[in-house]
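Left out: one protein chain. Kept in place: all the others.
And now, subunit A:
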Amino acid sequence: MMKEMTVQQMTEKVLNKESLFILDVRNESDFRDWKIEGENFAYLNVPYFELVDGVDSIVDRLPKDQDIVVVCAKGGSAAFVAEQLAEAGFDNVYTLAGGMQAWSEHLHQAKVYEDDQLKIYQFIRVGKGCLSYMVLSGDEALVVDPLRFIDVYEQVAQQEGVKITHIVDSHLHADHLSGGKALAERTGAAYYLMKSEGAVFDFEPLEQHETIDFENVHLEVLAVKTPGHTPGSVSFFVNGKWLFSGDTIFVGGLGRPDLGGKVAEWAEDLYHTVYEKVAAMADDVIVLPAHYANLDEEINAEGYVGDTLGRIRARNEMMQNKAKDEFIDLVIQGAKTETPPNFEDIVAINRGLKTVDIETQRELEIGPNRCALHHTHA
């Protein structure tokens, strides 16, 4: 029987900065595109099809005194290679159960805050860099930017004895599939998003809600109302303390527009967000973004991705008294030209214009941590 490592165990190794040897047997372009990132991980990439006749060619390049995890797309090829390594005398070999597919779909639950009245959980999609949240109070819960793995949120709600009553999306995601609609259908919760984002199913337009209140939660919808165009992205400010910043402010910097065409408008929105809405906020407000770029750098001592507004401001010149024109120029300069893979399909699905089976959903989302590419380090 082969030894397996679960994606949960792998996540622990990443978070604890353990050392590990990854033998990735996917083809070279897949490995170049994305892999399991760990600060103290070592890697060897040899496609499984070069090992069909045996592993002699790589045994000298593998450690004997360290755990080796064989990784492939779904698990089959890794098992095929790991068996041969076991026969060759390696007793320190594991396979990653479910492969990169399982890795891409795993959510790690971290606690952001807890007191008698309120609890906040962050869900870290370690394989892809996406963050979603649950805010629990009394008998109810709010989910922010849910991913398509809605079982996870439902299970937590069940364990905590709460009902999911509110779901918010900070913007129409272009890099991953939203779980908002499906979760709303299953729980009966109200689902809020910006009408301007073009969704075709029934939802609560955020344009008509300045606040959302339930139990001990008071959520302010921070939308920049700019004449001439409708904003796409909003932030949520909860109880004057937590800023769910969506794609506007990250731990590592400001968001970068990613869909082209509307860069100038987006930059202006971002300016108003930063200098009107956020500038008035206290330094001890905690920023909880929808993405991260580098887990090792952005995760804090408490084990979640987030930082105080004061520290983010101090690190980021773009947030320090920039004139509007200069700010907009800098954002435009920093705009990225590449779009997330499959973004047209993903946007169409998130708008409700298109439905696809689970296999296609996986395919559309599979791949690297590109949702975090829109950080600017200016």
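Everything that follows uses one rule, which is that a contact is a pair of C-beta atoms (placed from the backbone, for glycine too) under 8 Å apart; a residue touches a chain by one contact, two chains touch by 3 or more; residues count from 1.
Keep this in mind: contacts and distances are computed from a predicted model.
Protein name for the hidden chain, per its UniProt entry and selected from "Branched-chain amino acid transport system permease protein", "Na+/H+ antiporter subunit D", "Ferredoxin" or "Molybdopterin biosynthesis MoeB protein-like protein": "Molybdopterin biosynthesis MoeB protein-like protein". Annotation: of A:74, A:186 or A:351, A:74 touches the absent chain (contact as defined above).
Among A:12, A:28, A:139 or A:276, only A:28 touches the chain left out of the display. In the full complex, the hidden chain is touched by subunit A at residues 27-30, 47-50, 52, 72-74, 76-77, 80, 359, 363.
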